[in-house]
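One structure follows; several queries about it will come next.
What you see is the complex with one protein chain gone and the rest in place.
After this line comes chain A, so read on.
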Amino acid sequence: MTQVANIRELVTRNMRTSGIYIAFVVIIALFAVITDGLLLAPNNISNLVLQYSYILILAIGMVIVIIAGHIDLSVGSVVAVTGAISATIVIKNGMPWWMGVLAALGAGLLIGAWQGFWVAFVGIPAFIVTLAGMLLFRGLTLLVLDNISLSPFGKPYTTISAGFQNGLLGGPGYDVFTLVVFGIAVAGYAFSQWRSRRARLAYQQSVEAFPLFVLKILVVAAVVMWFAYQLASSRGLPNVLILLAFLIITYSLITSRTVFGRHVYAIGGNLSAAQLSGVKVKWVNFFIFVNMGFLASLAGVVFSARSNAAQPAAGNMFELDAIAACFIGGAAVTGGVGKVTGAMVGGLIMAVMSNGMQLMGIDQSVQQVVKGLVLLLAVAFDVWNKRKAGTGR
C-alpha cells in the first residue's frame, strides 16, 4: 500500500532536519531586508562563498568525526601548519605550486594518521588527542615559519581560491558557462530525486504527493538558478565552489551509501553493538581521523591561497566554527546522528550571519555574542525537539 504524505507530515516528520532549512531561509530573508538587499548582491554572494569555503571543507570532515562520537579541536592548527609547509616549499624554496599542494596534503594525511593512531589504537579520547594536536601543530607552524609570515604565493597558487571560471562561453553581462554548469546540476538533481522516488514507490514506501514533489524540485531549481545568475553576473564560477560541490556530493554519498559510512553511524549510535556486529571499530576510527587530516590540509591550501600567505596565527578558532556548523546543522552531541548537508547549511547560517552583521557594521565583539547564542539555541532546539518526539536515549 502506498501512503501519500501531505505537507504537514513532510514538515513535522522531519522537523529535526527541515527546521534547519527553514531557519536558514528566515535568516537570509532577515538580513536581506536589514541590509537593503546588500546581502544578496552578486559580488557579496560571490565573496561569501570564498570567505567561508574553508570552514565548510572543515565541517565536512568534522561532521563525520562527530557522528562517530568524537571531536577534533586541532583542525585550525592543522590548517596553519599545512599552509606553512606549502609556503615554505613554494615561496622559500621556489618550487612549483603543485609541489606545495601535494606536500600540504601529504602532511595532512600524516597528521590524520598520527591522531587516528592515538584515538583508535591506543584508545585515548579524541578530545585529549586533538587538544594536544591543537598545541602541537600550532607550535610546529611557528617553528616552520620561524615566527614570521611568508608571502606572496603568487599565481597560479592563488587561483585555487581566488580564481573563477568565466567567459568560457561568453555572454552579455553574465557568464553563460556558469549558468550551463548550474543548469546541468539542477537537471541531475531532479533526475536523481525522480529515480529515488520511483525506487521508493517500487518498494512500497511512502512518498510525498506528486504535485508537492514537483513543487519541491521547482523551488530548489529556482533558488539554485537565481544563485547561479548572481554568480554569473559577478565574477563567474569560483574554483573553490567547484571543489566544494565535488566534496559535498562525494562525502554525502560516502556517508549515506557506503559500508564505511554505515559503520561510522553504527559506531556513534552504539559502539558495543557495532563491535559485536563485526565492525572493525579501530580501523574505522583511524580512517575518520586520516580523512579529517586530509580535509584540514585541503582547507589549509585553500586558506593560504586565499590569503596569499602563510601566517603563524592562520586558522585560529576555525575548529570552533566547524564544530558549531555541525551542531547547528543537526548533528547530535552524543553521536550517531548528523548529515554532511546539515553541516553545510549550519556553516552557511553562520556565514550569512557573520556577513550580514559585517555589512551592517556591527562590532566584532557583538558578532561573537550573537554566534554563541545561535549555537546554544540551535542545540537547545534540537534537545527540545528530541524530547517532544520521545526519542531521547
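Assume contacts are C-beta pairs under 8 Å (C-beta built on N, C-alpha and C of every residue); 3 or more make two chains touch, one makes a residue touch a chain; residues count from 1.
FYI, contacts and distances are computed from a predicted model.
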Complex member absent from the view - protein name from UniProt, among "2-octaprenyl-6-methoxyphenyl hydroxylase", "2-oxoacid:ferredoxin/flavodoxin oxidoreductase, gamma subunit", "Chemotaxis protein CheA" or "ABC transporter ATP-binding protein": "ABC transporter ATP-binding protein"
Touching residue (missing chain; options A:24, A:213, A:229 or A:260): A:260
Listed residues A:199, A:218 or A:333, member touching the removed chain: A:199
Option from A:92, A:155 or A:280 whose C-beta touches the chain left out: A:280
Interface residues of chain A (partner: the chain not displayed): 199, 202-203, 205-206, 257-260, 262-263, 265-266, 269-270, 272-280, 332, 336-337, 390-391, 393
